[in-house]
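Quick one: this structure, given as structure tokens, is what I'll be asking you about.
As you look at this complex, bear in mind that one protein chain is not there, while each of the others sits in place.
Let's look at chain A:
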Amino acid sequence: MDLDPEDVFKDEEDGSDNEFFQQSASSKEYVVYLVDASPKMFNTTCPCKDQKDETHFDLAVSCIAESLKTQIISRSYDEVAICFFNTREKKNLQDLNGVFVFNVAEREHLDRPTARLIKEFDCLQESFMREIGSQYGIVPGSRENSLYNALWVAQALLRKGSIKTADKRILLFTNEDDPFGGLQGAAKADMKRTSLQRAKDAQDLGISIELLPLSCPDEEFNVKVFYADLLGLDGEDLVQFMPSAGQKLEDTKDQLRKCMFTRRIIRRITFDITNGLSIQLNTYALIRPAVPGAITWLDSVTNLPLKIERSLICEDTGALIQEPPKRFQPYRNENVKFSMDEISEMKGISTGCLRLLGFKPLSCLKDYHNLRPSTFVYPSDQEVVGSTCIFIALYRSMLQLKRFAVAFYGSSSHPQLVALVAQDEIAKAGVQIEPPGMHMIYLPYSDDIRDVEEIFPDTDDDAPRADEDQIQKAAALIKRIDMRDFSVSQFANPALQRHYAVLQALALEEDDIPETIDETLPDEEGLARPAVVKAIEEFKLSVYGDNYDEERDFLGKGKVGESSRKRKTIVENAVKESANYDWADLAENGQLKDLTVAALKTYLSAHNLPVTGKKEALISRILTRMGK
């Protein structure tokens, strides 16, 4: 049983969800964005809906800008460098021609993205021609090889850190499938050879090179011409690198964005199908709530971070406790003590693997069987050869028979029953929307499910049910307010957007904070369309009759009336009571503190002031009210 002792401890200390939701800083990623800035990137455009075509260069730059912004929110430990090649100017440590490393002040070339980087990168498109310039780097007659130079620079940038603790990647954006096409003979062969060698050297150092090809409208990007060799692709893998030409800009962008992510495994787990048949699965967190970063406490004088020291003090003796204390639960007039070992033993009811218990029809998975975000599982043959084959077989059977698997996931912190739901691959216009695999849905236990009987109030009568006409009217209404193209996660989280907009503005010391748009508000215009209004009115009429407004008003008034009456009587009483004291005099002589809290409160409620807080707070509130 491999229980991680720290895991169990963490669970006790900081609430169990931490490990589940948070990404650790140890799995860092170093990325160099290598963008082709040749004139070809500027000359080709992507077809776009509203006639405002974007060049391939703009497309690449805007994708990077977008990814930097997401990175700040979700993966701010990762480090990036942005590097252009086929440029007029040069700027790099090696002083190689045709390569420009973009950077801003107070930042290393490969570093975490800062507010300034994002800001200046956003404005780059305007100043690019002036400051960096575009120029073919590989021309006949010259010995310069800008691609070679670019790979060299990128590799040098990624020299930082060990590959054990970080993923190193080069993302190459280009629309030129044959960079040495303009050359002839020996020069071409030579340059090709040296470039391939350079790429291979980088890969040997543990750096992965990924290509994000952009297809021109009239000819498809042909990976086989040159890049397949550079990336070390062959046969089957090639299929994935076939972008289709003439795609809509949105789709291309979408595809680019998705390709820029690497998959991060959260955990490798064993799936016991039966005893003796255990396959390997990797789990991925595809959906986890993004939260604003943790707060750091600062000294307001120096703005330096503070360290927080925790000490355990015995309440009986006041002595400092050094060793991790035992835990106890008061029970039957006694304190029942538990050691940490016992607690972890109690929780460790299974080894960390996933054990198959059986299958059920999908209809058995109810809407209320949910507790936490699901986890995605995908097979791997890395350790156990044959895992993928079994997984695919089960996956296809489950899809075909419309069943899900019930399994027990014995993680050390949260042993739980899970449902494994097979998800068929869904792709639209070449972009994968739903990956193939299974989703692990965490099922509640009986203790986690609240009784509905408890929730609904007691009644003697049967509950009213809508009649056919009312249902018809509701159906008409539903048809009217239909969001046909709704897809999950089409909205940005307004709170998070606001949070980071504010921070960005403050980090750059800008005065005005940009307005953020709340996309989650209902479409009022749409709801005001006559057809919609009519459907709503008809539904209203069929359920409420003519007196919708009256009934609401009545109900509303009834409630308000009662509570306001109550408040009124309180105030009246308070006025009466408070008249017993000469408040001005008491305040003048500082005798307010001699009164009881109840007496002080009579004044406050008589003057419609809040009555909460400690006695001092009440007194100061009275004094403020009197203008003293």
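General remarks:
Everything that follows uses one rule, which is that a contact is a pair of C-beta atoms (placed from the backbone, for glycine too) under 8 Å apart; a residue touches a chain by one contact, two chains touch by 3 or more; residues count from 1.
Just so we're on the same page, contacts and distances are computed from a predicted model.
Taken from the listed names "hydroxymethylglutaryl-CoA lyase", "ATP-dependent DNA helicase 2 subunit KU80", "AP complex subunit beta" or "Glutathione S-transferase C-terminal-like protein", the protein name that UniProt assigns to the chain not shown is "ATP-dependent DNA helicase 2 subunit KU80". Within the set A:30, A:173 or A:539, the residue that contacts the chain not displayed is A:539.
Between the chain not shown and the residues A:225, A:503 or A:570, the one that touches is A:503. Here one chain is not drawn; of A:204, A:511, A:524 or A:594, the residue touching it is A:524. Only one residue in the set A:162, A:184, A:329 or A:580 touches the chain that does not appear here, and it is A:329. Contact with the omitted chain, checked across A:364, A:584 or A:623, is made by A:364. Note that of A:275, A:580 or A:596, the residue touching the chain absent from this view is A:275.
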